Structure formats: structure tokens, C-alpha cells
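Starting off with a structure, shown below.
One chain of protein is taken out of this complex; the other chains stay put.
Now for chain A:
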Amino acid sequence: MIKALRSRLLIVVFAACAASAFAAGTARYTDSGPEPLLAGVFEQIEANKWEAALRQTEDLLTAYPNFRLGNLIKGDLLLARSKPLKTFGEGASGGQQDKVADLREEAVARLKAYKSKPTADYVPRYLLQMERDQKFAIVVDTQKARLYVYQNDKGTPRFVADYYISHGKLGSEKLKEGDKKTPIGVYHVTSSLPRQKLTDFYGSGAFPINYPNEWDKRHGRNGHGIWLHGTPSDTFSRPPKASDGCVVLANQDLDALSKNLQIGLTPVIISNSIEWLSLDDWQAERQSLLSMIDEWRRDWESRDTDRYARHYSAKFQADSQGLQAWIEQKRKVNAGKSWIKVATGDISMFRNPGKEEYVVVTFDQDYKSSNLSNQMKKRQYWIKEDGRWKIIYEGAA
């Protein structure tokens, strides 16, 4: 009977933890959360060391008293002493099976993430280039229920920490108001809402992000109030799929994260499943786009509007202008100039996660010409069309 319990618990938890892309290689652990203790508990169960498993569960609950998953495992371990267990969360009453299923998902998500920490030589594909002042970038993997923090090390993202998160009850790829989904895309935090201004539900604070962004609006996506926020005071963590679309962290994790968040600046990239690139591949992809941006800059300086127009997609749209209007206006403006100088500085490039292959490029543009000069922060969306990077949106950032 004991074997039965063990195998159930293990099947439930470890079956999902098959070797990941990161099983080998040097992982750098932050291990600030409950995962190491949780993994320890399951190791003891695996080794049939029930007393030790219970003891470690008690330790886990001393550190995280409101950790529901920990309490569930404790219940199982205690119940296993008085009756054979057939399943995870056996002692939960009949009407609670959905909650048990949620906690099982949380266990799987936490252990999976713990066993597959990213290694130093792989980075999320989305972080092509961070701008100088962006000290950190956030990348979320909804399927893994994980949020990764990267530090900007002279342009190269360095893994700093990762945290368990919850996302939308009905998953991701938000389309419209009230669909209880989390948006997928490149966003940034727009403000900070302190605990005092919020109900207990949001825990230790909240950081709204700019959903819907230009791309979302353009595709008719709506809704609002997508935040990163904490958990109620009686809850350490919520199930992987629990929110109305927000990204929810444990309060202690949100507190740690908030130290690294720069309002209006820190990118928050939310993906279904992070694509990882080796540093070499990442470097190559980055260079190819950087050189394309530079070609665009030089072609603009050339005042040859046709050369310049090559960089724009047929589907280009900026404000209400389509490609034709945009190019014609440029042609008119260029005609009245004897020279143009364009400098781009402090470029950031973030690739959109998921199906839509575009990169959000932001930079300081220093435009000088024979009759007009201006400086601005510019944002462009580049997409790949027939193997070539093209601009599909352009405007002030």
C-alpha cells in the first residue's frame, strides 16, 4: 500500500519532470522559494523515508505556513499512516477534487521548473537587446508557471532569479475583455500600485503593464488591468491557472522582484513557452536585425525613397497611414532636403513570443537635415517577410 502511495505521488509529480533541455550544463540557482524543500520532500517519499518526508514537510510549512500544496502533502503523509492511499490528495473531501487537481498542477509546475533551471549559455530568444537603462527584463513562461528575471549585463541578459507564477484561469493569448486569459506579447510595467491602495486580494502590491499595446490594438484586442501582483495574506500561492489574466506572484517574490522593476522601462515579455537560444544563435539573430536597422538608417540618409521603402512591409500601418501614404509623404519631405543625418542610439530589441514573429525595436533617434532637426524616442515593429526583416509599424515611443 505504501508503494502504491509512493508511486502515485511520484507518477503525479515526477512523470512530468522528464529531462529538460537544461538537464545538463551549469545551472545557477537562486533557490529562494519553497522548491528546494518541496523537492526534498518528494525525494524522501521516493526513498520510502516517510518520517523524514513528514519532517521536511513540517519544515516547509514552518517557512511557508500558508503554502496550500505543502499542507496537502502533509495531509497525505499523515493519512498514509492510517490507511493506504490511492491518489494524490486522497483525504480531500469529494467536492474538493478540482482544488486538489489545482494543487497537483502546482506541484508539477514547481518541481519541473526546479529541475530545469536555465543554464548560463542559453537565453530567452525574446531578449535580443536591452536598452542601456533597462537594468532588468522579465520573461514569463505561462506553461511552466514561471517568471524569469534577467539582468542587463552590457547588453547580454544574465539569469538572476525565477519565481512561480499563476496566470489566467482560461490560459493565455488574451483577445478580449473578460476572457480570463493572460496576454502574450512584449509589454512593460507602467506604474506601481502600493499595498495601501489595494485590497488584500492583490497582496503586497501591483504593477500594471501596457496591455493592450500597439500591436494588440491593431489586432482588435481589448481589455485592461493586466497586472503583476501579489497574493492575499492567507495564501502563499495560487494554482497555476487562477487569475483573470494577471500574472500573480507570492508576496515575498513580488517584493523581491519589485526592487528590480523600473516604471515605464522594465520589459515584461509574456510567452506561452519560452524559446531558448544558445548565446551564439542569440548573437547571430541580434546582429542580423541590428545590421538591418542600420541599413534602414543609411537608406533614409540617402534620400533615395525607393531604397528606404524597401524596409517597409506592404501591411505597414502607422496611425491612420498605410504604406502608400507613408512613402509618398516621405518622398515629398525628402525632395525638399539637401541632406539628412540619422543617428540611432540605445537600441532595444524584444522579440514577440509566440506565433506572430515580430520584434519591438525602440531607440533614440537623432534626426538632422538641411531644414529640420528633431530628437525622439522611436518605436518600430519589425516582422520577417519572405526571410527579410521589414517594418510594419513605426511611431513615437
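Here are a few things to note about the model shown:
FYI, contacts are C-beta pairs under 8 Å (C-beta built on N, C-alpha and C of every residue); 3 or more make two chains touch, one makes a residue touch a chain; residues count from 1.
The criterion applied here is as follows: contacts and distances are computed from a predicted model.
Missing chain, UniProt protein name: "Tetratricopeptide repeat protein", from among "Iron(III) transport system ATP-binding protein", "3-oxoacyl-ACP synthase", "Urea ABC transporter permease subunit UrtB" or "Tetratricopeptide repeat protein".
Between the chain not shown and the residues A:Lys99, A:Arg307 or A:Lys378, the one that touches is A:Lys99. Listed for chain A, the residues touching the missing chain in the whole complex are 1-3, 48-51, 66, 68-72, 74-84, 89, 91-93, 96, 99-100, 103, 234.
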